[in-house]
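Here the complex is missing a single protein chain, while all its other protein chains stay put.
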Amino acid sequence: MNGQAVEFPKQALLTRLALSDSGFVFDPVTGNSFTVNTSGLSILRLLQKTEDWTDIIATLQAEFEVSYSVAERDVLEFATALRSAFK
Amino acid sequence: MSRVITVAITGMNALPESPGPGLAVARCLREQYGDRVRIIGLGYDALDPGLYLSEFCDASHLIAYPLHGSEVLLERLSLIHQADPIDVLIPCLDAELPLMVLLAPRLSAIGIRTFLPTAEQLTRRAKDQLPELCELAEVHCPELRALTHPNFFHTCHNEGWHYPMVVKGVFYDAKVVYNAEEATTAFYKVAAEWGLPVLAQRFVAGEEYNLTAVGDGAGKLLGEVMMKKRALTSKGKAWAGISTLDENLSAAAGRLVAALNWRGPLEVEVMRDAQGEYHLIEINPRFPAWIYLSQGVGRNLPALLLELALGHPVHEFPTSVAGTFFVRYALETIVPLSTFEHLMMAGTLDFNK
Partner (left out) sequence: MKQTWVKPFLTAHRMGGMNKFGAVRAQNHQSDIDGVEIAPLLEKYGSPLFIVSEKTLRDNVRRLRRAFATRWPKVRHGWSYKTNYLAAICNVLHQEGSWAEVVSEFEYRKARANGVPGSRIIFNGPWKPNDILELAAQEGATIHLDHLDELYALEQVACKLGKQVPVGIRLNFDTGYTDSWSRFGFNLESGAAKDAVQRIAASPWLKLTGLHSHIGTFVLDVRAYSAQIRIMTDFMEQVERDTGCVIEYLDIGGGFASRNALQGMYLPPDQIVPSFEQYAEAICGTLMEATKGRAAAGKPLPTLILETGRAVVDDAEILVTTVVGGKRLPDGRRAAILDAGINLLFTAFWYNHEVKPLRPLNGIAEETVLYGPLCMNIDVVRASIMLPPLNVGESLVIRPVGAYNNTQWMQFIQRRPAVVMVTQNGEVSVIRASEQLEDVSGLEQVPLALQQPFPQGIPA
């Protein structure tokens, strides 16, 4: 799997989000707010810096006790949630 | 009261169209006791407006929905109680009453006092049991029929029932219907939401009056305040109202409270017909949203309830006053996003910190 195959929301769209340690996410453009869990917050923070798939998975593996395939599967699914939440 | 008493109050959903009573109860207590009472607002949604009003609440918490059962709620209340000990809990919503009554002994065991009716008292004032109660209390009550099938609406004229009549759910919902077709539609709608039986009630033409008071649990009605709605929201709630005074109404309410041995707050809804007779429509087991009027007429009922819950001797109220007028209004409060975030994420706000 390479990064190009996964479509995340545009980086500009993700960098505008206000991310709080509590898991509270605020989108200043739409006015919507969200709750995100610890792993989701890590992914959002990563995505604000990089779109490189290998980087993302590797960083998550360094941070969390998780296998490559589980992390890949869950991030793939998370991408769907992000696409519908941030437009 | 010598020390600061902590009171937890539910029903902080002070929405303009159909407000919960909690905020008005908190306001009554704040005006009576000032800083000698610490008020904890309990809500079911981070958007319940009362939870953000630091002039009435010292702290706010989200609690578990009644539909998740007593254990979940008890666990949440215990957790709040550990961090911020509660002396008295005043539940203000119909839907939570059966649950709170069930939990009352266990709440009392951990030091949270309540002043609530028994499960039996609560059942005896249920809509479908009102005729039996009214017979005992010698209060008029529109005839009621429990239905499991809408056939009744087509044959009811044979039994002397005429349109319009009222189709009601056992818990909530009431619709005035003018013919069998409307009645049948209402039957299925109510049955789908609240289950069987569906209640048919004879329509009483007249004007609606409301009375609120506290039952002392020994058959006595305390501090009755009567009110006539003068303007309604689109949900039929009072937008403006005026205090009234009628010994016949307070006597009728007194007989109901005596028949039930009612313990705790209540709201009695009646229709007054052209002959001036009162017909009981329902009894709500809590304070109404317009309870601030009780403070307006010099009979602060939430304060009375608090004294009763604490086991203090209660004093006689001055005579109630007719003609005290109220208008309800909506206004905005500014909430820092971090405050919303905190309530949302941690389920808790403490305005004193």
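Order of writing sets the chain letters: A and B. Residues in each chain are counted from 1.
The rule is short, and it goes like this: a contact is a pair of C-beta atoms (placed from the backbone, for glycine too) under 8 Å apart; a residue touches a chain by one contact, two chains touch by 3 or more.
Computed from a prediction, not measured in an experiment: that's the story for all the values here.
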Residue, one of B:53, B:86 or B:99, that touches the chain absent here: B:99
Omitted-chain contact residue, chosen from B:164, B:219 or B:347: B:347
Residues from subunit B at the interface with the omitted partner, ascending: 43-47, 61-72, 75-76, 98-99, 102, 146, 148-149, 171, 192-197, 344, 347
Sites on subunit A contacted by the missing partner chain, in the whole complex: 25, 32-40, 42-43, 60, 62-66, 70-71, 74-75, 77-78, 80-82, 84-85
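The definition used in the following text is that only the chains that are shown with their structure count from here on.
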Between subunit A and subunit B, centroid-to-centroid distance (C-alpha), Å: 46
Touching residues (chain side subunit A, partner subunit B) in the complex: 20, 22-24, 26, 33, 35
Residues of subunit B that touch subunit A when the two form their complex: 337, 340-342, 344-346
